[in-house]
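With one protein chain held back, the other chains of the complex are shown just where they sit.
We just call them A, B and C in the order they show up, numbering each chain from 1.
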Amino acid sequence: MYFASDNWTGASDPVAAAVAGIDRSVPAAAYGTDDLTAEAIAALGARFETDIECAFVATGTAANILSAAVMARPGGLYLTHRGAHVAVDELGGAEALAPGFRTYRLDGPNGKITEQALRHALDELPDGNRFGRPVALSLTQATELGTVYSVEEVSTLAAIAHEAGMLVHMDGARFANAVAAQGCSPAELTWRAGVDLMSFGATKNGCWCAEAMISFRPDLFRDLQIFRIRTGQVLSKSRFVATQLLAYLKDDHWLDLAGHANSMAARLADGLAESNLVSLDWRPDGNEVFVTMSDELVASLTERGAVFHTWPVGDLMPDEKPARGFSLARFVTSFATTNEDVDGLLSLIAESETSMQKAG
Amino acid sequence: MYFASDNWTGASDPVAAAVAGIDRSVPAAAYGTDDLTAEAIAALGARFETDIECAFVATGTAANILSAAVMARPGGLYLTHRGAHVAVDELGGAEALAPGFRTYRLDGPNGKITEQALRHALDELPDGNRFGRPVALSLTQATELGTVYSVEEVSTLAAIAHEAGMLVHMDGARFANAVAAQGCSPAELTWRAGVDLMSFGATKNGCWCAEAMISFRPDLFRDLQIFRIRTGQVLSKSRFVATQLLAYLKDDHWLDLAGHANSMAARLADGLAESNLVSLDWRPDGNEVFVTMSDELVASLTERGAVFHTWPVGDLMPDEKPARGFSLARFVTSFATTNEDVDGLLSLIAESETSMQKAG
Amino acid sequence: MYFASDNWTGASDPVAAAVAGIDRSVPAAAYGTDDLTAEAIAALGARFETDIECAFVATGTAANILSAAVMARPGGLYLTHRGAHVAVDELGGAEALAPGFRTYRLDGPNGKITEQALRHALDELPDGNRFGRPVALSLTQATELGTVYSVEEVSTLAAIAHEAGMLVHMDGARFANAVAAQGCSPAELTWRAGVDLMSFGATKNGCWCAEAMISFRPDLFRDLQIFRIRTGQVLSKSRFVATQLLAYLKDDHWLDLAGHANSMAARLADGLAESNLVSLDWRPDGNEVFVTMSDELVASLTERGAVFHTWPVGDLMPDEKPARGFSLARFVTSFATTNEDVDGLLSLIAESETSMQKAG
Partner (left out) sequence: MYFASDNWTGASDPVAAAVAGIDRSVPAAAYGTDDLTAEAIAALGARFETDIECAFVATGTAANILSAAVMARPGGLYLTHRGAHVAVDELGGAEALAPGFRTYRLDGPNGKITEQALRHALDELPDGNRFGRPVALSLTQATELGTVYSVEEVSTLAAIAHEAGMLVHMDGARFANAVAAQGCSPAELTWRAGVDLMSFGATKNGCWCAEAMISFRPDLFRDLQIFRIRTGQVLSKSRFVATQLLAYLKDDHWLDLAGHANSMAARLADGLAESNLVSLDWRPDGNEVFVTMSDELVASLTERGAVFHTWPVGDLMPDEKPARGFSLARFVTSFATTNEDVDGLLSLIAESETSMQKAG
């Protein structure tokens, strides 16, 4: 029963078949100048219903870092949610290429920046202050806490940011889950809502290694490319990524995969909501379920074969922090999660409940 | 007839089979904490006959850049050959993570730094000078010009560098070709000769995407890992790289591939040496053949289907630069190059020779 | 009535006389290699009762930034009080020379980091976390809120930091005030208590421009010098700074100046404590007095000629923040502040009190 992360899975069958099916006997131009890469980027542009500039990178962290570097200004601040991956999980990568660029963490419940938090930060950082100037905003979609921003929420936050002269980035490591959850179009959730740059992730949702930086603003792309070269993110045999993305996008395979993962999360949430041993603090929109449970239960489930992580307390809002003796457990579903996996986990919890009642 | 670069090829059959053969139905821990990754690193250590610290990265440029970052010091200089990839082809990547760190280019014929050039540079940069302090030396093996450093040459240069308080890095993008060319062991050519850090490349020689940073000095590895995280070089589904490397190393498949590429280069060099239209300025040790030819011949060969590059003049020593109207053409062979490819190219040149004699 | 900052003053008479008295007709070696500079550094070492490495810089911010750069490590965190000048007033300077180095702000009442806050931060940032690794601690002495760390407090915090493998920096922009307030020796308050690097400020306390970086650890000094060159902090006519410092140190002129400023602050605090219109939240140890007062009173005092600043709320602890309609006003005294200045300000407040009582 694996719920540790969606990046523990392998590749989906169509994606794996695509990799296996590349005609290796025919050489192809290196560094992304090959036909297959052009084809994959065109397919992405078509799916986003606009002209995009796009380049592949090796990881989602890379896409985030390079986007940050492009948006950076001297003395600039990069506004993110307090629990955002770019702020807390990349060891300062967002600042690594732009010295003195600082992440600035905003609060908000359930992993989402609120309009109020953004406005408050801008008020506290007026022009000419000596802490820093806000130059970029990053929204994670779906968020690190399994929720999603609606089209309207993205639009509102992006409009405030643009008005303050900032650029808007979307960390789309789980973008497919957010789109599948809302039934909107990729365009509505991104550039039409004001997103300037995007990290488009496919690895967590069924590829081996396929991540892309998408720029909806052509003027930002030249620097993106330069940072990409300078950080060793230009894969020489690019067609091997391209073929994964083509299979991923074909017939909306990506949304099928994400939709399945989301539905597994919903099934799990439904089951957990009925248990007395855990507290489902908020409903999952995407493929991550968070529940508060006792440390004993964490240990017991782990011992009986459930693989999952507890969440760092420091990234949570005060009223989201579990009480002493309790933890916030995260269960991530994926395209490969089955009904049996979910039901197996729920059975383990039910067993605990039964044995506690007996003990009681 | 493709001689543009060895990274135009696909993957070798055993490597491709390994990727296809991963059991995708079983989840594996992410970010390199899986068993297959541990196995692959152990296999590398065994082949190098020593304890190594090792981490995978996405590209050879990444391995170079992260190694540079670890070796950097404030105001430091990074000594390389004047045509080294790290100096001229990575858009300042070596300096990107360590501000003010500067590449400092040394001369030497046929792509190799000479003992004299290194000593001269150290003389010109005494302690307390305000240009910079030499802190690292990088040797490319095989070099960008298709030659190799002997074990003795590496030892001599590394000893001078260490005596001056510098660290020694080897850019092994074509390390397999260098080992195959000399029949020595990987250990002799690296740590036994004084190499501290290494970029171990497998992509050009038959993998899809498999590059590793190897540290022969455990104390340098912590910072390597930190820079790896900060630059988005930690592939989440690491087993997909590990499986390639395991197939690559098994039964010295890597040396078979490189040996084949080297022999194709030798066959090509033998043929070219007999032509009156081209001048083979130095014998290839590895899998890259350089000849001077007229720009007309470059155009004519290209028109008739030969795919290859001419070399930037700025990276060459004065007496290596071709005369006006001539270019230095580079032909790269690979594991996939065939006798027919080589002979086809030689035939094209022979045709040109014949038609010119007629014209004459 | 000027209480805006101690850097609004000119130079003290002995310091001004020293500058005027330099024999300009005799050339002196440039860039700090002159005799007067050596003499001033020797005088500093003698006053600190130890061998020091020392170099002059142009500003206190420079001394802080260069110290930070020397202590930085990749992915490192620089722990400071939440209101520390290095964290909130230097536009990311501490991070500017060491990309990705991050300031990490600790809480504590009255401007002082507590032992508990430091231990808590270290607990939340265990080895291997992906937020960052604590590598340096900075203590401001006297603090931005006019308090001082005792010898024992410095020792305790430094010991915890050293045990965690960190280095300890002291921002001594108002070091003279801290020493004068406690009657201890400079040595006790710095290297004997575990301080590794220090920004020694003299400008606020009677010089025109005289700031020094002092290293109590010789191994850190080489990099300090390199960063000093690289940031344009090597004044060519160094003797003009040296002569100020010699006059400053002679016969403990510096402690007389600071002692006077401190006593003016005490006189002011005594007077303010008796007013019903302001609330003296904590006693000043040094030369900065903080009181909470209504925004109307701020405006009224300003209108009647009192020059002072209110303090940014974001840098305060929750229970230090003034209520709506109130501000935290800062009054800084200096070596040039007179009894008349203090009494004049107190009279203004008394006038307000009288007029309000009448109005009441």
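Simple rule for what comes next: a contact is a pair of C-beta atoms (placed from the backbone, for glycine too) under 8 Å apart; a residue touches a chain by one contact, two chains touch by 3 or more.
Bear in mind the structure is a predicted one, so any value in this text is a computation, not a measurement.
Asker: Out of C:A40, C:C54 or C:L97, which is the one that touches the chain we can't see?
Answerer: Result: among the candidates, C:L97 touches the missing chain.
Asker: Looking at C:I41, C:A84, C:V234 or C:A258, which makes contact with the chain not pictured?
Answerer: In the complete complex, the chain left out is touched by residue C:V234.
Asker: Out of A:I41, A:A69 or A:L235, which residue would touch the omitted chain in the full complex?
Answerer: Hidden-chain contact among the options goes to A:A69.
Asker: Tell me which stretches of chain C touch the chain missing from the display.
Answerer: 2, 4-5, 7-11, 16, 19-20, 22-31, 57-66, 90-93, 96-97, 99, 203-204, 208-209, 226, 229-237, 240, 307, 336
Asker: So which bits of chain B touch the chain we can't see?
Answerer: 75, 88-93, 95-103, 124, 130-132, 314
Asker: So that we can see where the missing chain sits, which residues of chain A does it touch?
Answerer: 69, 73-75, 97, 99-100, 130, 133, 223, 226-227, 229-230
The rule we apply is simple: only the chains that are shown with their structure count from here on.
Asker: Going by C-alpha centres, which chain is most central here?
Answerer: So the chain sitting closest to the middle is A.
Asker: Using C-alpha centroids, which chain lies at the maximum separation from chain A?
Answerer: C
Asker: Taking each chain's centre as its mean C-alpha position, how far apart are chain B and chain C in Å?
Answerer: About 52 Å separates the centre of chain B from that of chain C.
Asker: State, to the nearest whole Å, the distance from the C-alpha centre of chain A to the C-alpha centre of chain B.
Answerer: Using C-alpha averages as centres, the distance is 35 Å.
Asker: Got the chain A residues that touch at least 2 other chains?
Answerer: Residue numbers touching two or more other chains: 90-93, 96-97, 99.
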